[in-house]
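Data block below; observations after.
All protein chains but one are shown in place.
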Amino acid sequence: MLKKTLHISSSPHIFKGHTTDQIMKNVVWALLPVVFYSVYAFGWNALLVIATATLGSVITEHVLCRLSKKETTIADYSAVITGILLGLTLPPAFPLWMAFVGGALGIALGKYIFGGLGYNVFNPALVARAVLQAAFPVAITTWHPAFLPDRFSEVASSVLALPLMQPQYDVISGATPLSAFKFEGYTTPASELAFGLVSGSAGETCAVIIILGGIYLIARNMMNWRIPAAVLLSAFLLSGALYLVNSELYPSPVFMLFSGGLMLGAVFMATDMVSSPITPLGLWIYGAIIGVLTIVIRVWGGLPEGVMYSILLANAISPQIDRLIKNRVYGTTPKMKAV
Amino acid sequence: MTNNPPPSAKKITSTDEFIKGLWRDNPVFVQVLGMCPVLAVSNTAENALAMGLATAFVLLMSNILVSLLRNFVPKQVRIASYILIIATFVTVTDYAIQAISVELHKALGAFISLIVVNCLILSRAEAFASKNTVSKSVLDALGMGLGFTFALLCLGAVRELLGNGSLFGLAVFPEGFQSWIVMILPAGGFFTLAAWLLVINALQTKKA
């Protein structure tokens, strides 16, 4: 690598052995079982949606790199992860053109505007989903039933909607467990939730597989275990406390943990390295903010699900978290006074 | 626009006074002034046009009056007098719009009254009208006002086209068009403004 005799580089000078694309590749490996299971549950629809979202991100990454006359960075897998994660947060019968637009927006607005990989303030996949949610609120809340008998022989007509045209739905499933709870007061059994026998986003299905993927990444030291631990623990404690106060009004903490996108968000989205804090204590605070906000939005907010907005909000303040708890080097600047 | 002289190089002609607000010093795309109405009432082309013209009218009238009174107003109370003059014309505009159409008044809502604090108008009064003749101030106000209207229309057209599939209320896309709800929400204003700033900046850098 060193061609010149004198090489000047800034810190860090000691590398741990994992390069960015190694880690990214492993995240993709950990995500693949989740993808497989959602394809198993939702059929070709889910596969097409996830593939198109990924295609949208990768193409946009390539084009933007070319436009800014940089070497293309699609080989580092980060755009692939953005696309897969976005695809997993979308309803399985989401129109393909919207998924493509989402993938492109995630990279352009979520990542490239800030300067590319390593500079993004927010998780790009969630930026994409937030924009899609605001742009197409109907399509993104129209769910498709899981385990339809014809899921491997037919593709839903909504998936193949022409670009810029409204999707037509042939089968609309009932509510997701969270909206069923919010609007009808019905609590889905936890066993159904854990194995993803319910409708929801493509990746909001089998919590068990998501946890296994997370454990794999933690074991390989490619993900900080504190974030998912903090998110899940804080969500569990808060919803548990509410459940103890009034078990009629509030759902059980187990339901809260396994329903919706909390598991996927805690394991694969909140752990985005660039948009999370770097200090161990900071990670705990960051995770706890996500967990608490999610429960607050679910219980008291207007929306049935709040994982996306909680993570985006926590992303926004993660530099401040680090700044607040930073150790003061002895003998340097005096302690910051409360402003 | 092809050979804009630098501000101090040549004698500034009256055409330049007019043109500068439209393009080179466009209040929205270059000076980025008056963002509150730009973002808030550009959700349809019609609202944008109405807001732009209302602002242009207030700007024109206040520029004329400020320029007329420029030797009469002592400098200590000049800002207070400008605001008083601007607020008067805003109130006049408010009544006029109500008399034209109650619906339009409802759509523009509080943003008509907020023209008072549109920093574009105050900045033209302070930076230009208070130092120049009436005829020059009129040209300046017309250029800036129309430039503001043009920019609002640019935003309004894009937002209405994507957010509603129409332009000035007439459907552009065929039946079944999926509207991008976000574009008519406040967030869409920020997206569209950013996109236009990108385009205008690219164009102006190329020319320069």
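Per-chain numbering from 1; labels A and B assigned in written order.
Basically, contacts are C-beta pairs under 8 Å (C-beta built on N, C-alpha and C of every residue); 3 or more make two chains touch, one makes a residue touch a chain.
The rule is short, and it goes like this: contacts and distances are computed from a predicted model.
Engineer: Absent chain per UniProt: "Branched-chain amino acid ABC transporter ATP-binding protein/permease", "cytochrome-c oxidase", "Ion-translocating oxidoreductase complex subunit G" or "Response regulator receiver domain-containing protein"?
Structural biologist: According to UniProt, the chain not displayed is called "Ion-translocating oxidoreductase complex subunit G".
Engineer: Where the complex has a chain not shown, which of B:Thr55, B:Ser130 or B:Thr149 is the residue touching it?
Structural biologist: B:Ser130
Engineer: Would you mind spotting which of B:Ile19, B:Leu39, B:Leu53 or B:Leu69 touches the chain that isn't drawn?
Structural biologist: B:Leu69
Engineer: Sort through B:Val32, B:Val92 or B:Val172 and give me the one touching the missing partner chain.
Structural biologist: Result: among the candidates, B:Val92 touches the missing chain.
Engineer: Taking the full complex into account, what residues of chain A touch the chain not shown?
Structural biologist: Those residues of chain A that touch the unshown chain are 137-138, 141-142, 183-184, 302.
Engineer: Considering the whole complex, not just the chains shown, which residues of chain B touch the missing one?
Structural biologist: 69-78, 80-81, 84-85, 87-89, 91-92, 95-96, 98-99, 101-103, 106, 130-133, 163, 179, 181, 184-185
What we mean here is this: only the chains that are shown with their structure count from here on.
Engineer: Between chain A and chain B, what is the separation of their C-alpha centroids in Å?
Structural biologist: Going by mean C-alpha positions, chain A sits 41 Å from chain B.
Engineer: Going by the contact rule set out above, which residues of chain B touch chain A in the complex?
Structural biologist: 173, 176-178, 180-183, 185, 187
Engineer: Report the residues of chain A in contact with chain B in the complex, numbered from low to high.
Structural biologist: Touching chain B: residues 95, 98, 131, 134-137, 139, 161, 164-167 of chain A.
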